[in-house]
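Left out: one protein chain. Kept in place: all the others.
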Amino acid sequence: MSDATDSLASLKQAMQAFVDERQWRPFHDPKNLSMAIATEAAELMEHFRWLTNAESRAIAGSEPDMQAVRDELADIMCFVLSFANSLNIDISSAIRSKLVKNAEKYPADKFQSRFR
Amino acid sequence: MSDATDSLASLKQAMQAFVDERQWRPFHDPKNLSMAIATEAAELMEHFRWLTNAESRAIAGSEPDMQAVRDELADIMCFVLSFANSLNIDISSAIRSKLVKNAEKYPADKFQSRFR
Amino acid sequence: MSDATDSLASLKQAMQAFVDERQWRPFHDPKNLSMAIATEAAELMEHFRWLTNAESRAIAGSEPDMQAVRDELADIMCFVLSFANSLNIDISSAIRSKLVKNAEKYPADKFQSRFR
Partner (left out) sequence: MSDATDSLASLKQAMQAFVDERQWRPFHDPKNLSMAIATEAAELMEHFRWLTNAESRAIAGSEPDMQAVRDELADIMCFVLSFANSLNIDISSAIRSKLVKNAEKYPADKFQSRFR
């Protein structure tokens, strides 16, 4: 399975199965899951907090760092998937629709190399 | 496009195009993107911080709340996609592999309705 | 030393000494410290993410939980103190002035038991 062949629908099902096998659904409400996404996002950030921007790019050359970072990103995603399950959100539609809004908010010709 | 038909590869490409049209790649390094994921995760959490767990589930019945929450989840995802682009991470593989690790760490028979 | 007798000025000095004894000042810039505050805030939150609101109050009766939580709150504060040092911020003045602004933003008579 890879980003080219896997689907978010299938990943959401896999996460739901993981949750249901442990009867964790009562804990996985939107409030708790928003906390879980945020705590895992902080763990990803922890890898980078004392690094310069250049050093953060350079971890691409370290397989141990990359493995740790892939795992942290996966932790964030697991809770994103469970959050989407808890509120029946289509993640792909949400992203596609937000990219349209963002393109209007940040017109490319006015935001060349600028973010405000 | 929906979670059943869209692919993470296609979503990653769409996000990369958005970044490149604005020449934002110099800002989108792993350090900055980890901060961006965490700040958007906090914005999602902000919707729920004064709600009870039950109230957080009940937003499913409010379309304005749902629209806001879908947008926040999309913001998190946009930066997750850009983070994956910046370090060439296959998100699907990372999730599938983490679910296997988590299944070993939390055997279903020992973690029925328990999370520690 | 206690909250009644200690001063934020003295705590800021103690934190600055800790940083300087390790020559960590080059790492302790506002960007990195904002990441550090946020990661420690997430570690505090991690203690509560699967608990109900009532259960979170009940940890007051568990000394091991309280010790862990005091340590996490202290970690947040250490980086708040270092952040204030890095930008020469008077924390007390900032809080007193923000409480005045918040009192105007949330008039007590309009926000009885309501937060929006």
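So that you can tell them apart, the chains are marked A, B and C in the order they are listed, and the count of residues begins at 1 in each.
Operating definition for what follows: a contact is a pair of C-beta atoms (placed from the backbone, for glycine too) under 8 Å apart; a residue touches a chain by one contact, two chains touch by 3 or more.
Remember, it's a predicted structure, so these values are computed and weren't measured experimentally.
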{"item": "Partner chains on view for the chain not depicted", "value": "A, B, C"}
{"item": "Interface with the undisplayed chain - residues on chain B", "value": "27, 32, 35-36, 38-39, 41-43, 45-46, 48-50"}
{"item": "Footprint left on chain A by the chain that the document does not show", "value": "35, 38, 42, 50, 52-53, 115"}
{"item": "Chain C residues touching the omitted chain (full complex)", "value": "1-9, 11-12, 14-15, 18, 21-24, 26-27, 29-32, 34-35, 37-38, 41-42, 44-45, 47-48, 51-57, 59-60, 66, 69-71, 73-78, 80-81, 83-84, 86-99, 101-103, 106, 108, 111-113, 115"}
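Note that only the chains that are shown with their structure count from here on.
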{"item": "Chain centre separation (chain A, chain C; CA means) in Å", "value": "27"}
{"item": "Residues of chain B engaged with two or more neighbouring chains", "value": "34-35, 38, 42, 52-53, 115"}
